[in-house]
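What you see is the complex with one protein chain gone and the rest in place.
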Amino acid sequence: MKILAFAASLRKGSFNRKFIAQAVEVFRASPGVSVDHADYREFEMPIYDGDLEESSGIPKGGQEFIRRIQAADALVISTPEYNGGIPGTLKNAIDWASRVDPIPFDGKPILLIGASPGGLGAVRSLWHTRVPLEAIGAFVYPEMFGLSRAHQAFDDKGNFVDAENRAHLEELIQSYLKFVGERGAGA
Amino acid sequence: MKILAFAASLRKGSFNRKFIAQAVEVFRASPGVSVDHADYREFEMPIYDGDLEESSGIPKGGQEFIRRIQAADALVISTPEYNGGIPGTLKNAIDWASRVDPIPFDGKPILLIGASPGGLGAVRSLWHTRVPLEAIGAFVYPEMFGLSRAHQAFDDKGNFVDAENRAHLEELIQSYLKFVGERGAGA
Amino acid sequence: MKILAFAASLRKGSFNRKFIAQAVEVFRASPGVSVDHADYREFEMPIYDGDLEESSGIPKGGQEFIRRIQAADALVISTPEYNGGIPGTLKNAIDWASRVDPIPFDGKPILLIGASPGGLGAVRSLWHTRVPLEAIGAFVYPEMFGLSRAHQAFDDKGNFVDAENRAHLEELIQSYLKFVGERGAGA
Partner (left out) sequence: MKILAFAASLRKGSFNRKFIAQAVEVFRASPGVSVDHADYREFEMPIYDGDLEESSGIPKGGQEFIRRIQAADALVISTPEYNGGIPGTLKNAIDWASRVDPIPFDGKPILLIGASPGGLGAVRSLWHTRVPLEAIGAFVYPEMFGLSRAHQAFDDKGNFVDAENRAHLEELIQSYLKFVGERGAGA
């Protein structure tokens, strides 16, 4: 089973990059699971423009995004929260990806996690990110993990300071993998 | 496989009662599927009140609601739209049901459909109804069916006037049953 | 200027009752402001039922709710969060109130606050409560106040343990009253 994992942030020091790295470790420790740990910079693309699409097609970063989703059985995304919702950059990537037929997200299981320095742990972003993904057919796992006070959550090596966070993430990923496996079983 | 089906409306002449009746017909025509077609009046209950809960427990209509969900492998709900969102009555039933442990919706697949007399087909209700259900662990199927101009959609016998609506509903229910079956396969 | 204030909870020991009591104090200390501090039990009503409405009209608690909104220039509501969203009981009250013409919420300024024992401070409820109110024409003030860890927020007399919460509430209410006054000026 192949999992595509990425943090929806271009910023190198992003808390979401640290959070997804922890998730990748947990996925890799699970039997039968391989992980494509993508850097969001590989998916850098301009903002959506219907005229650009007509003249030049999907931009290179968007094509790469689509290919990597198609090659995966399931996804895990760590998303920041910007202004109480989904980051424009993640919605823009979804918008470009939705321009091919079949839409690569259609029928894909997705686990959403998110980190923020505040007390709310990106919870509003997590809920707003579900919507466009479900609108194009993704199976977004009901449980999500919003990590609050993310600036204090990781040590110098990027590990969780608080062992409970690791335990919570492991438990969530185990139940998610069970869900993904069931879906695969019927395919 | 047992499906609990109901329209989230007490009103006898509700379009959503007609819509769910059509869905029930389609489910019943599917091999291996039995349907518990509930009347929402069976689930009549007062508005949630923590003091009432402490003194008298879950009210009778709420207990019945919980029992019927527990007995089902999956659900289909037809919901009206009130004031751009989930009806208070449906949210209230979810709130009462969430007071038992384990929450009966946890892990249940749910198909949402909805009918409204206007042009928008209850679409805002459908999206707002996903949220509390997913928050308590339900697998709400990504695709939904919002039926617009519902006052013109059914003939005197309650059948769809427009054959396309029947075909659309059949196709949706087939793909939903495939999803439910896959989930069951892994359980 | 007359403000209708209530907590959308029937439970006597509700944190939202304590929170609204603090808000009422602040409003009452503002020059030219009188407050109608309602107990939500005055608005107790059955769940919405179109047939009941047709046979008996709006129930007594709903009529009282409508009268009190009509008599107010603006509102402040403290709402709990149930299952990641608006309580069914509050949505149900809005649904009944929307059945008269003109809808009493239309054009009314509303300040939303909310308390929860968890870390998220009812933030998902606050955002979901905006939607039906705005759908029926209310001017919901952009800034809201979600009080987290509400079980530790009040002392025995119901005052805030943390002086910052009081300062935050006073600042919010001052800016809200400025907004309400501007609206009134043009009416």
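A few notes on this one:
To keep things simple, chains are lettered A, B and C as they appear, and every chain counts its residues starting from 1.
The working rule: contacts are C-beta pairs under 8 Å (C-beta built on N, C-alpha and C of every residue); 3 or more make two chains touch, one makes a residue touch a chain.
This is a predicted model, so every value here is computed, not measured.
The shown chains contacted by the absent chain are A, B, C, with contact judged over the whole complex. Screening A:10, A:58 or A:100 for touch with the missing chain picks out A:10. On the side of chain B, the interface with the absent chain consists of residues 84, 119-121, 123-124, 127, 148, using the contact rule stated above. Where chain C meets the missing chain, the touching residues are 127, 130-131, 134-135, 137-140, 142-143, 178, 181-183, 185-187.
Counting the whole complex, the residues of chain A in touch with the unshown chain are 9-14, 44-52, 82-95, 98, 124, 128, 131-132, 134-136.
Heads up, the rule we're going with is that only the chains that are shown with their structure count from here on.
Between chain A and chain C, two chains of identical sequence, the interface residue sets overlap for the most part, with shared numbers making up over half of the total. The chain with its Cα centroid farthest from the Cα centroid of chain A is C. When each chain is reduced to the mean of its CA atoms, the one lying nearest the mean of all protein CA atoms is B. The angle of the rotation carrying chain B onto chain C, fitted on C-alpha atoms and rounded to the nearest 5, is 180°. Here the CA centre of chain B is 29 Å from the CA centre of chain C. Centre to centre, using the average C-alpha position, chain A and chain C are separated by 36 Å.
In chain C, the residues touching two or more other chains are 84, 124.
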